[in-house]
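The other protein chains are all here in position, but one chain of the complex has been omitted.
This part shows chain A:
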Amino acid sequence: MSSLENEARTFRYSLSQRRVFRNFDPNLRSQEKSVEYVRALNAAKLDKLRFEDQFRKLMKLLLLFFFFLYSKIFARPFVGAMDGHIDAVSCMAKNPNHLKGIFSGSMDGDIRLWDLANRRTVCQFPGHQGAVRGLTVSTDGRVLVSCGTDSTVRLWNVPIPSLMESSDNEAKPLAVYVWKNAFWAVDHQWDGDLFATAGAQVDIWNHNRSQPVNSFEWGKDTAISVRFNPGEPNILATSASDRSITIYDLRLSSPARKIIMRANEDCNCYSYDARKLDEARCVHKDHVSAVMDIDYSPTGREFVTGSYDRTVRIFQYNGGHSREIYHTKRMQRVFCVKFSSDASYVISGSDDTNLRLWKAKASEQLGVLLPRERKNHEYLEAVKNRYKHLPEVKRIVRHRHLPKAIYKAASLRRIMTEAERKKDERRRAHSAPGSMPREPLRKRRILKEVE
């Protein structure tokens, strides 16, 4: 068959892309490993190429990325800021039924609904007298529940997305339930009409009742956060001011188990298996100040944390250290973070009254990707992943630009932990063998498990 005929035949398959037939005999291509290594290296470089570095490195890498310059794949995670609040943003809630909508509550009692696509306020919900501490939305996305330090729980009607375009309208509460104590947090059950508030005790509410249908109390300490398990909607967990984490089961109308930790604002995150609470599954270290909020990605593979050290970090579910750190000069203490429902964005609310929208993958290309483009990205990602252990690639992939304060705090922390470790070692060396059993950090931080 002549090449022309072949061409004519193959042309029918795809108009844009000619199929190329290759001989895959490995003896013909002995350099494939090094070729792929170099590709991985370049991919890593391109991924790391942050916006501000772009012009600095332009001269050096001009040839390399002239093509990529237009494909927008540089690590520019910050998409935009949403300002409008006049006090710190204390809590947020995402609409589980509508991707663009996100609610935010601030310390002055203001609640806003934002349109993420054009980053504008769509609707406001005035009413709270004090700070709004908790926001949550029912699974169908119709009802917004808010609670705050004014001891009220307020239910609101969420405006319909299609009519959201009319900006700056104010909504009236559907119901206001006044209760005995100030609230710290609220969370809604998945696919149900119950929601739980945390305060002096944990209360379970129904949409239609002005009083809680159930209350849990275990000890006298205030619960400061509450979260339902989305997969198992009857199980919820709270954290309290006595450094405890408590699991509740709604069906049994009693709390189930509590662990008390030694870790109070120790900058770490701990993930547990709910069945084995005597040991954390993983300790996620990297923050240099207290972690204020955590939200899991809907994929379950990673989670985002917001910290008092003015950074947002993204961790793998099993990663001891963060995959990504986001910060800007203007972002202050982060009080709340959320993963978007499609797992491709991260939203953070901070002390500086702004909500910020970030990409979940810093170097991801936004917009529609052509199949070939997507394949190429996938390939580069796979190659990078494959060679991530090699020193050069590792160095580039791990490199992050940190604010000076955080860099210094981190190094100080490192020195401190090292000193602690050394001291421990010496103590161990000078005590009778076996008298100081080694305990992993996962266990060490747990004071006790209360039945």
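FYI, contacts are C-beta pairs under 8 Å (C-beta built on N, C-alpha and C of every residue); 3 or more make two chains touch, one makes a residue touch a chain; residues count from 1.
We adopt the following convention: contacts and distances are computed from a predicted model.
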Name per UniProt, for the chain absent here [options: "Parkin coregulated", "U3 small nucleolar RNA-associated protein", "Ribosomal RNA-processing protein 43" or "Phosphatidylinositol-glycan biosynthesis class F protein"]: "U3 small nucleolar RNA-associated protein"
Touching the left-out chain: which of A:H389, A:K404 or A:H430? A:H389
Touching the hidden chain, out of A:E232, A:E265 or A:E373, is A:E232
Out of A:V213, A:A274 or A:M416, which is the one that touches the chain we can't see? A:A274
Take the complete complex as the reference. Which residues in chain A touch the chain that isn't displayed? 4, 7-9, 11-12, 15, 19, 22, 24, 26, 29, 32-37, 39, 96-97, 99, 190, 218, 229-232, 235, 247, 249, 251-252, 254-257, 274-275, 296, 298-301, 317, 341-344, 366, 375, 378-379, 381-383, 386-387, 389-392, 451
